[in-house]
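Just one protein chain is left out here, and the rest sit where they should.
Each chain gets a letter, A, B and C, in the order it is written, and its residues are counted from 1.
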Amino acid sequence: MNTFGRIFRVSIFGESHGEEIGVVIDGVEPGIDLQESDFARDIDRRRSGAKGTTPRIEADEPHILSGVFEGHTTGAPLTIVFKNTNTRSQDYSKLIDVPRPGHADFTANVKYGGFQDPRGGGHFSGRLTLPLVAAGVVAKKILAETISEETNGHVQFRCNARLVEIGGIADETRWEAALDAAQKEGDSLGGIVECTVDGIPAGLGEPFWDSVESRLSHALFAIPGVRGVEFGDGFAAARMKGSEHNDCFTPDGIDGHEGLVTPATNHAGGINGGITNGNPLVFRVAFKPTSSIAKAQRTFDFAAGEMTELRVPGRHDICFALRTPVVVEAMAAIVLADLIDLA
Amino acid sequence: MNTFGRIFRVSIFGESHGEEIGVVIDGVEPGIDLQESDFARDIDRRRSGAKGTTPRIEADEPHILSGVFEGHTTGAPLTIVFKNTNTRSQDYSKLIDVPRPGHADFTANVKYGGFQDPRGGGHFSGRLTLPLVAAGVVAKKILAETISEETNGHVQFRCNARLVEIGGIADETRWEAALDAAQKEGDSLGGIVECTVDGIPAGLGEPFWDSVESRLSHALFAIPGVRGVEFGDGFAAARMKGSEHNDCFTPDGIDGHEGLVTPATNHAGGINGGITNGNPLVFRVAFKPTSSIAKAQRTFDFAAGEMTELRVPGRHDICFALRTPVVVEAMAAIVLADLIDLA
Amino acid sequence: MNTFGRIFRVSIFGESHGEEIGVVIDGVEPGIDLQESDFARDIDRRRSGAKGTTPRIEADEPHILSGVFEGHTTGAPLTIVFKNTNTRSQDYSKLIDVPRPGHADFTANVKYGGFQDPRGGGHFSGRLTLPLVAAGVVAKKILAETISEETNGHVQFRCNARLVEIGGIADETRWEAALDAAQKEGDSLGGIVECTVDGIPAGLGEPFWDSVESRLSHALFAIPGVRGVEFGDGFAAARMKGSEHNDCFTPDGIDGHEGLVTPATNHAGGINGGITNGNPLVFRVAFKPTSSIAKAQRTFDFAAGEMTELRVPGRHDICFALRTPVVVEAMAAIVLADLIDLA
Partner (left out) sequence: MNTFGRIFRVSIFGESHGEEIGVVIDGVEPGIDLQESDFARDIDRRRSGAKGTTPRIEADEPHILSGVFEGHTTGAPLTIVFKNTNTRSQDYSKLIDVPRPGHADFTANVKYGGFQDPRGGGHFSGRLTLPLVAAGVVAKKILAETISEETNGHVQFRCNARLVEIGGIADETRWEAALDAAQKEGDSLGGIVECTVDGIPAGLGEPFWDSVESRLSHALFAIPGVRGVEFGDGFAAARMKGSEHNDCFTPDGIDGHEGLVTPATNHAGGINGGITNGNPLVFRVAFKPTSSIAKAQRTFDFAAGEMTELRVPGRHDICFALRTPVVVEAMAAIVLADLIDLA
């Protein structure tokens, strides 16, 4: 379905080259101070323009259509829309004949029988992560206020995602060269995003189906281009011994949690038995390299019934993972705002 | 919540040391041939007794309580229960005072305020994967029948998960020695399970929230002890170039799909844009080492208010990942039976 | 929640005096011929202007924002919005001090703590039934096409709701006089709508929670101002004997169902055990009299802390039930489109 969440519920709609894209958020409590300028910072982080991203820039101005009255949320569904301004008339019919490798052209065609909007990826477009970022801003506000209130201001919610690897390179000083090289080859790069969430109280989540990892991974794998999600030590945990991986308890806590008994280490990424343990949540998300590349690919032409050579035209991100940390944060916040509402 | 799925819906209940554990499955179509003996093979694969698993063995006999009449499903909720036979009276109060590192003792205590059933992990116990395996058997039946019917018997559903790594070792011939060494040290090992699902038609799943990866990862992270999930090339995809990772199309298909145009390679693990592309689904699941170890751990005693030394008593799996491939299959089948019902 | 349905899912958003109101419909299959003019007929039936309804008229022009490409649904979320044109700047703060009897002013204030948009009823406004009517048009299209396809054109879907009583008067020739009299007194009238749905196949619905009556009544009681819902003989059934109320089977069927064995009578309203039986669905919905009346009412002024006299200003429907038959049809179609998708 197109909706996620039990209490704080997020639905997205729209197509890359349609008139508007947007998000409806249900379950937002009344009285939250909210205006269009609140979205600027996170939307800006998602915007292209930097090295390794497409030079094509959209205005990305949020417009609140419902759910806010005199600067505060009303408790009724909150609708935020964005106009699509940078759309071009192009011949997209070719995408149905020669589906782009790595894209959803082929699967969308199977699923929707040719009726999908093929322009710019339609409803599958990464552009739909823009309303998700907007929902993330609302979720972060709710989390920050709830956590501050419940702890009398002692604990602060912080959600920080950052790119820790591009094309297998962890050393940030070498990224620019790698991006330049990939661009020269007409190729693309992937990346890994790490996210840390501080201030989440112990006790959120459920055993089994609604484990925190289940809910977070559900949302994270909804981001286009994600290939893997891991928590705490992640895949490395499978290569550790119990005595190395177990987080023993100490009364020393960790940063900002002194005095509180918490796991002394954080191999589990802040979650035991599907439930938050008071430690920061830590997880990593693997993004594939951009599928659209200038380099020629041998692929099948369904109309001609034979193999053909395809170069995907247009200005693409060399490494779209560069634009995803704020999307990862948004997804984490959307999930956690729902879980904290349920607690 | 304790329920998963939209059409084929699975709820589990029970505690490790309670009277019975069980599963209620809603949305099972009528007329499926089902008897208690159908569960034997998969239940046997989950059973302990092999090298590296606990010598404590339970009967694990499924009992169908509702939803089957004269050997066929009726279409009404299907309830399957298992008696807990191998329970021991023990003093579990200590688990609340000195929560076992890596277990849910601490988080359950926070969440349920001391009212949780602490015996043997209560509702958090890995024992609850037994009814999940039972639900998986039903899901596999539905998938096998549906796929066979829809393809006039040309395509067969196959779901195969196997352990590909123990303690970081991929070479199966060296596993026994590694397990022996860990046991001698009073320590434990993790492992990685790889699952391949054949026969799934193209077109299942949805863009964004209900992507196939979202649904599968949601279910897989519900298995106790999972630290990571990746599809296709997974984390390695983040280190590849677009020209290496993209799956181009050819009319040659892959095994069993000759004549059909499909991706020639399977770097994406059978999914594009959240939707199955006709290739086999391929994913890997990282399991942490068993949390219960005989080796001494320094941890906190909440009652005494000081650090203490803990050795977790009892007979535990050295590597519980050994028993999980059939659980991974069950989760995959549960998700896919739901998605195929929605298609 | 603000969403209804399992497969065909309808969410509404907006406020009476906000910028736009709208609906997002998820689960619409691709390939349905749909354009803005398709909505005209049903929207027109909901429009005011006739005897007994408010003279205030809005443009009510639907605008499809997403989910349609080149005249057909794409399978992605379908969003339809309507501009609010006939809004007036007014002082609504009084509604919080002196809540209008029969309206949601008081309860909204309790629930949303004063943050609700009070203008024109905000999100509670009957104006929100406009996007519901739009969703009903889509649902009717799906039902008509599905039923026609599945019966090779032999059976036609028809959904007809009509007002059968105004102010307790069943004789339509006497309604005008009753409306005139109520208007003269500054008072208002209620009414009863009866709906008949033909062509629904036997077998839809579920025992217990998802009985057809449960789903229909859920949607019908979501219409503002509904006080009662009854199926078939309804409340009169409670005064009948089993031998009078039971529908025995005959091979003669009823209109349009000759040759088929169906219940010969339709005391049950087309449903047995929560499941459709092939007979037309028949149900009645009771609407209260319009709450806004010009006549003086004694009520409480929360600001002044004393009783006061209130006359609700503005041009109101004398009998808003006159405008509801198409809303009742929309709700029925929304429910049935979801149930037929599940079958």
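Everything that follows uses one rule, which is that a residue touches a chain if its C-beta (ideal position, glycine included) is under 8 Å from a C-beta of that chain, and two chains touch if they have at least 3 such contacts.
As the structure is a computational prediction, the values presented were derived from the model and not from experiment.
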item	value
Among C:Arg45, C:Arg158 or C:Lys288, the residue in touch with the chain that has been omitted	C:Lys288
Hidden partner chain, residues of chain B it touches	1-3, 9, 11-15, 18-22, 24, 26-27, 30-31, 65-67, 69, 72-79, 81, 111-113, 115-117, 119, 122-123
Sites on chain C contacted by the missing partner chain, in the whole complex	1-4, 6, 12, 99, 101-104, 106-108, 110-111, 123-124, 128, 165, 167-168, 182, 185, 187-192, 202-203, 206-211, 213-215, 217-222, 224, 226-235, 237-251, 261, 263, 268-269, 271-278, 286-293, 295, 297-300, 302, 305, 307, 321
Residues of chain A in contact with the chain not shown	6-7, 76, 207, 342
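We adopt the following convention: only the chains that are shown with their structure count from here on.
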item	value
Core chain by centroid distance, with centroids computed from Cα atoms only	A
Chain centre separation in whole Å, for chain C relative to chain B (CA means)	45
Overlap residues in chain C, where contacts from two or more other chains coincide	76
